[in-house]
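One protein chain omitted, others in place.
Here is chain A:
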């Protein structure tokens, strides 16, 4: 981070953040009043039924979208620093598929396991999947940045095929579908609160942001600057794995959030990770909420999963990023 860029970057980031907050508030307000059952402001005041629906279903759903989006965007940003590559995110490097494998394993071995045990298994498996990917990345030449996302996609496909095989043979395909295809229609009060835990990991990412920036310079430079590289790497991996596991267990994976959002934000706000992180979180929350809103509206009163909506839009943006950012390195 060149010091000269600081004075210009900070106020601009502040303006962006204010704009993003305003947009987010609008989206969240809309989200409270959109759904299969009609709900208007007047009905809300008139009887208890409307308020009950708001508290039981709409508010939890809106919060779940915001939390998931923010956490996944941050996880994507951390992943990009760790892999030193802009074109990776948890669902394209095997983190999500690893979490699903861990969940499958615990479901088969110990069907009565509680949520905590499932979370732990998913996190550990996700950690292993991501660590294996990073080990692979180290063997790739730094001069070929696009090989990294390619290897990640293949690794994710392999883990995904393994999960599909196990799930198919054990009649758990439906679960796998739910884990890997995020949607929010099932979110009601009492079924999403665990997502608040992602806040802890987001805060940790913020505290460690400068270290991730240094780690992003590569092992030799980071060690030379006095960073305990392996420890920072492990902490980053933990954040990515835990956020991924939390998302997969509660609402399911939403592809491309962690990839598209940080890239777009960094195009505007620059590469100061600590300054960009709140913006990335806000933009991620807004993007997922918007995708969910589109999913709720497009075939109203039926719904399209947010992951499907985001898959289409996110992939389109990704292709555009790849094709246009020629010569920008990775």
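By definition in this document, a residue touches a chain if its C-beta (ideal position, glycine included) is under 8 Å from a C-beta of that chain, and two chains touch if they have at least 3 such contacts; residues count from 1.
As a working rule, contacts and distances are computed from a predicted model.
S.K.: When one chain of this assembly is omitted, its UniProt record names it as which of these: "Formate hydrogenlyase subunit 4", "Iron chelate uptake ABC transporter family permease subunit", "Cation:proton antiporter" or "DMSO reductase anchor subunit"?
M.R.: "Iron chelate uptake ABC transporter family permease subunit"
S.K.: Of A:78, A:195 or A:304, which residue touches the hidden chain?
M.R.: Missing-chain contact among the listed residues: A:304.
S.K.: One chain is left out of this view; which of A:98, A:149 or A:236 touches it in the full complex?
M.R.: A:149
S.K.: Looking at the full complex, which residue from A:105, A:162 or A:264 touches the chain that isn't shown here?
M.R.: A:162
S.K.: In the complete complex, the non-displayed chain touches which residues of chain A?
M.R.: 87, 136, 139-140, 144, 146-147, 149-151, 153-155, 157-158, 161-162, 164-165, 168-169, 255, 298-299, 302, 304-305, 308-309, 311-312, 315-316, 318-319, 322-323, 326
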